[in-house]
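Missing here is one protein chain; the remaining ones are kept as they sit in the complex.
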Amino acid sequence: MNPLPPPNTPGYTQALLADDPLWLTIIKVVVVFALLLLMTLFMIWLERRVVGRMQQRPGPNWNGPFGLLQSLADGLKLAFKEDIRPTLADFPVFFIAPVISTIPAFVAFAVIPLGPEVSIFGHHTALQVADLPVGVLVAMACSSVGVYGIVLSGWASGSPYPLLGSLRSAAQVISYELALGLSIIGVVLYAGSLSTADIVAAQASGWYIWLLPVSFVVFAISMVGETNRAPFDLPEAESELVGGFHTEYSSLKFALFFLAEYVNMVTLSAVATTLFLGGWRAPWPLSLWAGANEGWFPIIWFISKMFVFLFVYIWLRGTLPRQRYDQFMRLGWKILIPVSLVWIVAVSALRVLRVQYGTVSAPVVLLIGFVVLVVAIVVAVLLPDRKPADEAPEEPTVVSDYPVPPLDLTVPPPPPRRRRSVPEAKETAAVGSGSPEKEDA
Amino acid sequence: MQGGASLSTALGVDYGALAPLFIILGVACVSVLVEAFVPLAQRARVQLVLTLAAIAVALVVVIVRATSGVPATIVLAGSLSVDSVSLFLWGTLLALAIPSVLMIADRSVEAGGAFVADPEALAEAQERAGARTPVTVGAGGAGGSGSDGAGRAGSSRGSATPPPEMHTEVFPFVLFALGGMLAFCAANDLLTMFVALEVLSLPLYLLCGLARRRRVLSQESAVKYFLLGAFASAFFLYGVALLYGYAGSVRLSDIAAAAAGSLRSDSLLYGGLALLVVGLMFKASVGPFHTWTPDVYQGAPTPVTAFMAACTKVAAFGAILRVFFVAFGPTALEWRGVLWAVAIASMVIGTVLGLTQTDLKRMVAYSSVAHAGFLLIGCLAITPAGLSGTLFYLLAYGFTTIAILGLISLVRSGDGEANHLSAYAGLATRSPVVAAALSFCLLALAGVPLTSGFTAKFAVFSAGLGDGEAPLVIVGLVCSAIAAFFYLRVIVMMYFSPPAPDGPSVSLPGPLTTVSITLGVVVTLLLGVVPTAALDWAAAARFLG
Amino acid sequence: MSALVLILVLLPLVGAAVCGVLVRGGGSPGGDAAAKAIGFVVSLVELVLVGVVWAMFVPSAPTRFQGEISVAWIPAFGTRFALGLDGIALAMIALLAVLVPIVIAYTAFTSAAEKFPDGRGAGGFVALMLALQGVLVALFAATDVFLFYVLFEVMLVPMYFIVGRFGGARRQYAAVKFFLYSFLGGLIMLGSVIGIYVASGTRLGQASFDWATLQHLAAQLPLSTQIPLFLGFFAAFAIKAPLVPLHTWLPDAGAEAPIGGGVILVGVLDKVGVFGFLRYCLPLFPLASQSLAPLVLVLSVIGVIYGALLAAMQTDMKRFVAYTSIAHFGFIGLGIFAFSQQALAGSALYMVNHGISTAMLFLVVGMLAARGGSSRIADYGGVGRIAPVLSGLFLVAGLTTLSLPGTNSFVSEFLVLLGAWPREPVYTVIATVGIIFAALYVLWVFQRTMTGPLRGEAVLGGGPGAASAVAFEPTDGGLRDMLEDDADARRRARFGDLSGREIGVLAPLVLLIFLLGFFPQPVLNVINPAVSATMSEVGVADPVGPNGVAR
Amino acid sequence: MSPTNYLLLSAILFAIGTVGVLVRRNAIVVFMCIELMLNAVNLSLVTFARINGSLDGQVMAFFVMVVAAAEVVVGLSIIMSIFRTRRTASVDDANLLKY
């Protein structure tokens, strides 16, 4: 391979990892894999505890210290449940769908840099399974491949609820993947590279959360949408779709979907950390001490940052009611996407100006004009919509052919102020306490 | 176009040269916004005015540039070549687009327009009708555009409520297609050509499926056109890839250079050429690659058929000319034989199958296949005469076809157009003017002197004979003699046979259609009697390698 | 004079336009009548103008053409709108100018005007006829090959509509057949036109369509290139002036066309073919025409015999006329490709005479058919008894058709045979047999229809009287005479003799027949210079001396 | 391994797509075969770019992707419309238009 470029320059980690012997790679992979499994078990426990605490109840506290083994017990119990294959199911697909949704969740984590250069058994390497020139894209690709598992599972179940659930989840994942990708663009712009390690290296001077707040917010929101988590857990909205896409699944197949969901959470939190929170870099006061970014310490910083996100996940679930599907899509299509588009234009405009002209000159004004134009268009778009007439003939289609519950319960859209009104607060509790039963299915 | 570095070198964009293209595409985008923001009541009018204005301005720009003698340039990092040929083709395309747009916009022949009802208009119509029946899901239009109205508009036609307005999206479609055509026949590298090909095809696919009457027929034609079109463009693309592998560039001139002096194996070159030609021939509905033509011509709304028949042919043959002359001129001797066969096949197929048709639109389709063969004769003569002849032929043929289809769209029975030959029995007694115009145009297609058809045929054939294509020319002459038969059959029907008592009615065309038909007929006559100006302009056209 | 030529072309077209507008606009009987009147007047004016031109025409002029006009038309192709008259063209134009008013008068004004299909008025017919005349005049006068070709094709359109709109029962079939044959021929010719254009481009450096230029070019063209080009032209002309294998459209068209249309079709339109031989095939491709002459001669002679035989076998009078003219065209072809001054002159004169005689025959047949309502020979018999004038004129027409000495045809036919003898004795002899056949078929038809006792559906009308007549036929003298007188009386009432107008229509033709029969000289004077010019262009020595004795 | 193999692969894929288009009768499947052809072209484009050592091929692949996407949108909408009209996506059932 080509000689090592100097440290902290783009491509350094790539070159470093390129020299990894196979055994080292395998070790890393196994470790990461185990880490993810453990994180899943721990997350389930943590979620139930935290949500329980938020709802003034203990949550699981019987098996093991603080009920830590509860989720392990659940997993084992699932393994010993009967594996049901519905007669109408398209068996091969039904069989392979959980696998498809599981694999990418794990693979995506491989590109996450957990720490700087260390020496393992005397071999110099970076705490990262793989650093690719297109690392970020790999992460995104994996997250979007995962949806295949969901869609196929719903399709293969041969039953209306899973079908609709999978359709919903497909629509939702692709919608929010757009926002996700657009928000990443800002980061890539400043880092000038798609390699995760380079991005982390580029944040030495400052985290991108400060530089690109809008991108961060968009990413955070769409991260939740991407993982089908509350308040965006519409694919498995019990109140509408029974179990959603995994209605017909049981036993370990069900467990795999569950696993995939939580691993996705972890992975995306890790990605968010890498992109916006400086990855394994020590937070501010600690970063004053040079040693904080050396050796094995950074793993601590990284995991703790990651847990911030994970906690927010749980927190959201505990507090927010599930959105209605149209509200949810509106949020994604009518707010996140235009905002991030405008944001990208603005950021790149500023970037170009800073690089090319120190000062503001005539073409700059013209350019601002362009940006304003785009903004104006988007604003014009934000005008109050007319009642769209062309959906009217479609509704009978939805209910036409065979008895499915109408996709969008025609609830009259409540004025925004009545969002946090009493009955919906009740629903919050319902949702919050809804999840444990789901696990004990 | 050519990767990052050369992009920045291409900063200097010659806006003067590209003005027509920019105008058309820009206005296309604007008209999308019009669709979005202008209320339903004014939409159709605004769209029509906007579109016509754009085309007219672009035409003026082209003419000014062509007459002012600005030297030919290659713009946008060598992707477009604005030479005299491009200008001629642009002028032709824009000139042909005007009558087509007029026909498309016309709402007098078919009440409410020839296209599917606009969902909003449909909703309003239903409110007006008091929403008697629950909406039945009829033909779902493109992208869920509620063409459910089709069936409904048809059913509620008898009732008092006027049929709802048509989809005004057709105008942006037409503009985008037009822009694609402009780029297609001026493309100087194969990648641009491919992109332009798609830009011109995709809107056409959609337009074909939007007929207000005979939804299923129309949608079928759209599906067929789309599938076959995508198939052909895949071939085109593979050809591009092979040529890129051969020459290391997709620039036409580079390919020519590589072909001229290279020791590489020519298998890539000729394989690429073959695949490329397949794609192009498909678009031009030549010879064995014509299978989509009759179906699409029949199924598509007649104004769209006119637009396709005229403009697509011009664009496609413009591209064919450019490829043959600029990229493969040096190696002409090696590949010309094959294309001779193609040309002959096209002429024979078009003629023989045309004899068996009883549907007028299908007949026009097959005649267009035959005409494609004649045009190919001109293209295969890699000489200035061949070039100018083909260009002139395109101009003449386009106007005649538009006029014919416009006239066809006038003959209507209870449910939409009556295209069957028998419907034309005794048309002359019922509406002499229409019959006269139609028979004049048919004679023009047959190539009777004093019509543009004859002048064009003469130009092409003389060019072909001058380049030693005697066999082709003879076949062409024989074919046009045979083809005269099925044109005459229509005239016989119209003039000599007594009108059927319950025959179709000839709807009185509104101003728009009238203008476009008149334009077509007049140009056909002028190009037949005093073609000098056009011929000179065509003769002055030269490629900029 | 040039202006005059131009007017000759434009006047009928304008007239046609006016009539057309009148008919289209009104469709009312008023418009129709006005159209007829105007059309007739226009054709008369045209006739007068032709007379003037004839007077101004100088036979001894040195130039090939007189009264030339030449305007650039399509520079890109080097075509010019060029007109000019030589003797033959002038003769043809004159013939046309004579026939058109007669036809119009017959169609528009005689009581026996045909009942056109589904009540179409004669106005449209007049308009089409004038248009046809304009095109034909331009065609004969054209001195630009391209222009000639264009008119050659355009000529079809009005004729197509004349046959198709105003013809008999199977008119559609006939019209389409006519159009397709001619159009096919035209396209083959187009090939040759383009070919000679390209050839001139390569030979002379700059391509041209000018007749004179191409004629000079002819000297340079090798035989190998001349032959295909010649064949192209020849095919078109052979179809137009039906030589035998290509003649099948003519009987149909002739039979189905309205009488007036038939007159112009057979009388003038077909002459375009032989005119083409004289004007284009021979001068432009001399070598080819010499080497291919035997082919043409064979065809012509076959045409003579074949036409005669089939004419004799016809059961329909119109078809009969058509076949007779096929036989005559055989003679003309023979005369042309015999390459001698006399034969050529004879053919040229024959073109005129045949026009007149065929017109005569057609008209008479038409009048007969108009009375009997049928054109089958078998439907008539003994017409002479009830319509003596008609039968007399029929006889005149027949005699000129079989070219009895003293009628016009005799002169031309004699000239042809005389001129053809020294070079082509064999063909001449065979052709002479045709004359005998001609006598046969003409007289046989006359005898069957005009003489003898009254017979036939058309005459007897199949009424009760008819039955009685048949019944009483073989009884003895006195009673028969009485019965017959009264029967004749009855039938005269049903089947009148020619009206004054009809006689007026036929009179000029009869006059011409005998006039040209005794004094062909004026026409010959006009024709001869053109003929000799053609001879020199072909470049063969005249085998016949000035005094008509073979060298 | 040598780039030629990639070219072979792309040729094979292209052929498979072609055969599929010609053989299969379901509009959607035909459509997928066409997409397969396009991607085969992409492969060969990228390979040629590697051979020629220029980026143009990859850029072209980008354009092809875009075009393919546009085609997917348009094609799906058309096929869906006829599917909703006739409840079938088989090309054979679309037989109102006789040749």
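Letters are used for the chains, namely A, B, C and D, taken in the order the chains are written, and counting of residues starts over at 1 for each.
The rule is simple: contacts are C-beta pairs under 8 Å (C-beta built on N, C-alpha and C of every residue); 3 or more make two chains touch, one makes a residue touch a chain.
Heads up, the rule we're going with is that contacts and distances are computed from a predicted model.
Novice: Assign the chain not included in the display its UniProt protein name, restricting the answer to "Cytochrome C oxidase subunit IV", "NADH-quinone oxidoreductase subunit A", "ABC transporter permease" or "Multiple resistance and pH regulation protein F".
Specialist: "NADH-quinone oxidoreductase subunit A"
Novice: For the chain that's been dropped from view, list the shown partners it touches.
Specialist: Displayed chains contacted by the hidden chain, ordered by label: A, B, D.
Novice: Of A:N61, A:S159, A:S287 or A:T319, which one is in contact with the hidden chain?
Specialist: Once the missing chain is taken into account, the touching residue is A:S159.
Novice: From the list A:L127, A:I150, A:A201 or A:L256, which touches the chain that is not on show?
Specialist: Of all options in A:L127, A:I150, A:A201 or A:L256, contact with the hidden chain holds for A:L256.
Novice: List every residue of chain D that touches the chain not included in the displayed model.
Specialist: 49-50, 53, 55, 58, 62, 65-66, 69-70, 72-73, 76-77, 80, 84
Novice: Which parts of chain A face the unshown chain closely enough to count as touching?
Specialist: Given the touch definition above, chain A has residues 1, 14-15, 17-18, 20, 22, 25-26, 28-30, 32-33, 79-88, 90, 95-96, 98-99, 102-103, 105-107, 109-111, 129-134, 137-138, 155-161, 163, 167, 170-171, 174-175, 177-178, 181-182, 185, 188-189, 192-194, 242, 247-248, 251-253, 255-256, 325-326, 329-330, 333-334, 337-338, 341, 344-345, 348-349, 351-352, 355-356, 363, 367, 370-371, 373-374, 377-378, 380-381, 385-386, 388-391, 394, 397-398, 400-404, 407-408, 410, 413 touching the missing chain.
Novice: Identify the residues of chain B touching the omitted chain, counting contacts across the whole complex.
Specialist: Interface with the chain not displayed, on the chain B side: 4-5, 7-8, 11, 29, 32-33, 35-37, 119, 140, 143-144.
Simple rule for what comes next: only the chains that are shown with their structure count from here on.
Novice: So what's the Cα centroid distance for chain B and chain C, whole Å?
Specialist: For chain B versus chain C, the centre distance works out to 46 Å.
Novice: CA centre of chain B versus CA centre of chain D: separation in Å?
Specialist: Going by mean C-alpha positions, chain B sits 25 Å from chain D.
Novice: In chain B, which residues are in touch with two or more of the other chains?
Specialist: 137, 144
Novice: Would you pick out the residues of chain A that each touch at least 2 other chains?
Specialist: 397
Novice: In their shared complex, at which residues does chain C touch chain B?
Specialist: Interface residues on chain C, with respect to chain B: 24, 73-77, 118, 149-151, 153-154, 156-157, 161, 164-165, 171-172, 175-176, 179-180, 183-184, 187-188, 190-191, 194-195, 197-198, 201.
Novice: Any idea which chain B residues touch chain C in the complex?
Specialist: 432, 443, 446-450, 454-455, 458-459, 461-462, 465-466, 473-474, 477-478, 480-481, 484-485, 488-489, 492, 495-498, 530-532, 535-536, 539
Novice: Which residues of chain D touch chain B once you look at their complex with the stated criterion?
Specialist: By the definition above, chain D touches chain B via 7, 10, 14, 17, 21, 27, 30-31, 34, 37-38, 40-41, 44-45, 47-48, 51-52, 54-57, 59-60, 63-64, 67, 70-71, 73-75, 77-86, 91, 94, 96-97, 99.
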